[in-house]
Every structure is written in structure tokens, then in C-alpha cells.
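With one protein chain removed, the remaining protein chains of the complex are shown where they sit.
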Amino acid sequence: MGYVAIKGGRDAIEGSKTAFDFLRTQQAENEQPLQAGAIENQLRLLHSRVISEGGLYHPELASLAIKQAQGDSLEAAFILRAHRSTVPRIAETEALDTSKMRVTRRISSAFKDIPGGQMLGAATDYHLRLFKMELLNESPEAFRAVSKQWMDELDLDTIPDSFPKVVEVLRNENLLAPIKQSRHDQVPFDITREPLVLPLPRSAALATMARGEQGGLLSIAYSNMRGYGDIHPTVAELRVGYVPVMLPHPITGKPMEVGEVQVTECEVVAMYEEQDGKPMFTLGYGACFGHNEVKAISMAILDRALQKGEQHGPSHPSEDAEFVLLHVDGIDSMGFCSHYKMPHYVTFQSDMDRLRTTQDKQAQEEAK
Amino acid sequence: MLELASIWKPEVQQQNYRSILEAMSRPGRIQNITFSQSDSDAMTAILATLLDGEVSLSDPDKLLNIDDWPMLQATKAEPDCADYIVCKGSSSPDFEPKQGTLSSPEYSATLLLQVESLTSGSSKIRLQGPGIETSEEVSISGLSDDWLTRREDWVYAFPLGVDMILVAQDMILALPRTTRLEVI
Partner (left out) sequence: MTELEREEWISVLNLVPDEALRAVIDNFPADWIIKPKALPQAGLGLLKMRDSALGEPFYLGEFPLSTCWLSISTQDGKTAEGAALIMDDRIEQAEQLAICDAVLSAKLPGWESVAQLVSLGAERKQIIEKERKAILARTRVDFSLLDDAGDDDA
């Protein structure tokens, strides 16, 4: 019954794949195919989004995924995630921190004068949302102009290699609780190997949100910001930059740099509470691959909301670990959504049978 | 350029994996393992195919070449908690291999026993069970009876159990946990 109808789809499926590619290439006469490098640079933030949601820091494959998925960020992240599941795990780093980050942007909305200073880096925060019509017909000369003069007349010697963290300043002033050794020594939860079964440790929440879907994280965090919650965050620090990835050299045993990953990191300071007998600010933490500020801030707010929910019991959706963690993964949620497009002919037939039986019964009863 | 013995190359490992899979699906039927005689043996070739950095290996009889350990990447473990155990078939087991748990029977040990021959010998065994149409008979030499006796206990509570692979020269024969043995 249901299955018979599915069988005839083979040619149609092949045709559909070709149609998908036709739409990508239909202007082949006048246009150049997209190169991986162009996607990584000119569609930098889409690329960042895919690399973080895919959970695999592979800039070249992330570009390919975007090209192949024709810009669908969910689909592209899915391709990247599918690839990672086929590759063996061969190493694990020691816990890296971002104090060694090669920073390209660093701001604080808590203090003006943060040690090391504030650097806006590349951001859209101060853009006028007015069209730059000249980009519609950008000449190669205009395209090269900025990078050509980028290094002119700059004194770079005063720029340090790395920057201290703002939260450490707050901690030194006794406004934040000291770091507990028991937390420091925990073995993190590996979401790529273990299913998410509640209750979950915070490390599982951080890992899940780090590769969570930006829109999902934002919408739940926004519910908290707007009123279904009371985190009232202040951004202690938001930084973007490159973190060197270190592994031991097989011969000398000392750490060597195998490469670097771009990371966005955010700490939010939230309402103070009594901690170990003393009122202290509370903190939320967000971090992810690539340059994704809205994601990192949303994650930091949700981290704090989830800590609160765990301590006092959730009073809002954003404080409920099950509600947040099981609904923010882009691949999970888009997969579930997309599966409704698959043939459900048999189950629906059964729904129809039941409806008709109920209608018949009602008709019989009315006839009595 | 870097010289790598054939057993570490994917194309040879794929062939050997196929042989191991075939041996496991048809218990008692002999399969061949590919390796080059000059620089390796069948046991190492099987381990090279099956192991990676995420499993543990025990070699209580010291059958393996010390240089192969970093190539196999597996962590060293005591036989009682190893995922893979390599033993001489002529010695007797003095350990209790992992048999898995009811919810995860796959967390059990695979035993690889080095024997003298899989084609002739004093141990005559009749095999029955999944993968065997009626029954298979094999003659093995260099296998202590103790292994078969202890195996009875190890595989008693299916799905718990252990899987065995017997190795001689370039031949292997598998005794998965589902196979019933009868010494004749």
C-alpha cells in the first residue's frame, strides 16, 4: 500500500538532485563558480556559523559544505557533522584557555578601562544599516583597495601578543567567587560519544551550546532577556581571536602548536547572590568556533540561566536544561522538521481510517 | 619516502577485515590473512586491522614485537580488563576476560589465540550454531583443552560472552560466542 507509491520515486529523486544543481549553475555563462577561499573570506560570518554548528574546525570543508548546500547553513552544518562522524578520533588536547588568544576584537560593556584596552576589531555594531550601493558593481580595483593600504603607517609595537581577562580583574577584587578546584579537575562530558540523558553536567551543556544553532540559542536566550527570566546580563568581556591548539611533541613531550582555531568567547556578569557566605556576582560563559557574537552572548546568558535553574529549580523555559539543551541543536531540530516531508502514507492512512470510523459511528448514533 | 609494512596500509587492512568478518560469520571455516612474510605475521596483521587508539590490548604471553605497540596505538591493559587479548593457545588461561554487561554486551573481550595448525591435530571439535548450516568439524593442534572448558563458562550467559579467533600461519578460524562446541 504505502510502500508501493514510494518505489516509483527513484528517477524523480535523481532528477531532483540534478535540478538542485541546475539552479546553482544556471548562470554559468556569465558567472564564475564560487571558490572555497571566497566563501571563507567574503561570506566570513556564514562560514563561521557553519563551522561552529558543524562542531568541526575545518575551514576548507566548511566552505565546501556551504557551496554544496547552496548557502543553507543548517544543511551545510549537517554535511560537516556527517563527515566528522566518519573520521577516527586520534587525540585530545589539554584544557586550553583563551589567555593566549591572538585577539582581533575585545570589548567590555562593564568597564571603559579594561587592562589592555578595548579594541573594536571587525564588527557591524556601528554600521548604519544603509545600503552600500557601490558593492553591487564592485570593480576589482575597489575590491583590492582596503587590503592594499591596511598595513600603512601603523605602530604595532605597542600592541601586546595577548590580553588579560576582564573576569580575572573582577575576581581579584573579590567581586566573583574563586575558582573551585573540584570544578577545575572535572572530566568533561563528551557529547559526541554519550547521549544527552538528564541530569547533565555543565560541561555537556557548554559543549551542546557551543555547536548549537544560533537562531535556537538566540530565541531561548531572548525569552530570558525580554522577561521570562531575570539574568540581566552585563558583558564583562567579548573577545574574538585565534587560540593556538597545543598537543605534546611525540619526541620531546613538550607542547607544540598544531594549528589555531578562531574562537568567539563571552563572559556575562549577572545578578549577585550569596556564594559561600558572601555576596558575589554570578557569571555565565559562552564560547564557540568562528566569529559568532550573538551566539556566544546567547550561550553565556543561557549558561547562567541553566546554572540558576539547577540551583533553585527552573522557573522559566530558559532555566530548564531539558527545554534548552534538547532543542538548540540545528541538525537535530532541522532533521526532525525535515522528516515530516518523507512519505507517511501508511500512518496517515491509519489516521484516515480512524477518522472515518469515528464519523460513521457518529452518523449511526445520530440516525438512532 | 616513508616505508610502511603492508599490514598498516588501508587496502590490505580492508582485505583482512573482510576475511575476519567472513570467519566470524561462518564459524569453523578457515579464512586467509594477507601480510608479507618478511616483516610481519598474521596475528599482528589482525590486530593492525581491528585496533585503534580507543581500545585496550593485553599480551600476557609476550607474543608481540615491542616496536608494534606504538603502531597499534592501543593502550596496554591487564587481561581481566582488556578489549583484546593475545595468547598462546598451548598455555592455559589464568584470567577472567571481560564478558560485557547485559545492556552493553559489546564491552567484552576478543581473544586471539596463536595455535600450531587449524587443519590437522589432536583437538577435534564439532561446531554448531548461527552461521553453520548443520555442523562443521575442525582439527586443531596447539590448543590447550582448558580454553574450550573455560569458554563454556564465559559464553554461558548469552548475550554476555567472549569471541575467539584462532590463528595459525596465515589462516584464521573464528569461534564467536554464539557457536556451540563439542569435543569429539
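In order of appearance the chains are A and B, and numbering begins at 1 in each one.
Methods note: a residue touches a chain if its C-beta (ideal position, glycine included) is under 8 Å from a C-beta of that chain, and two chains touch if they have at least 3 such contacts.
In this text the structure is predicted, and so the values were computed from the model without any measurement.
Participant: Of the residues A:Leu46, A:Leu64, A:Ile79 or A:Val167, which one touches the chain left out of the display?
Facilitator: Of all options in A:Leu46, A:Leu64, A:Ile79 or A:Val167, contact with the hidden chain holds for A:Val167.
Participant: Tell me which of A:Leu74, A:Ala210, A:Val235 or A:Val324 is the one touching the absent chain.
Facilitator: Reading the full complex, the residue touching the unseen chain is A:Ala210.
Participant: Can you work out which residue in A:Ile13, A:Ala91, A:Leu135 or A:Val197 touches the chain that's missing from view?
Facilitator: A:Ala91
Participant: Using the document's definition of touch, tell me which of A:Val103, A:Ala321 or A:Met334 contacts the absent chain.
Facilitator: Answer from the full complex: A:Val103 touches the omitted chain.
Participant: If the hidden chain were put back, which of B:Val55, B:Met71 or B:Leu148 would touch it?
Facilitator: From the options B:Val55, B:Met71 or B:Leu148, the contact with the absent chain belongs to B:Met71.
Participant: Contacts of chain A with the missing chain: which residues?
Facilitator: Residues 52, 55-58, 84, 87-98, 102-106, 112-113, 117-122, 150-151, 154-156, 158-159, 161, 165, 167-168, 179-180, 183-184, 186-192, 202-203, 206-207, 210-211, 241-245, 247, 249-252, 254-261, 263, 265, 267, 283-285, 287-289, 303 of chain A touch the chain absent from view.
Participant: Name, in rising order, the residues on chain B that touch the hidden chain in the full complex.
Facilitator: Within chain B, the residues that touch the unshown chain are 1-4, 8, 70-73.
As a convention for this text, only the chains that are shown with their structure count from here on.
Participant: For chain A, which residues count as touching chain B in their complex?
Facilitator: Contact set of chain A toward chain B: 88-90.
Participant: Mind listing the chain B positions that touch chain A in their complex?
Facilitator: Those residues of chain B that touch chain A are 52-54.
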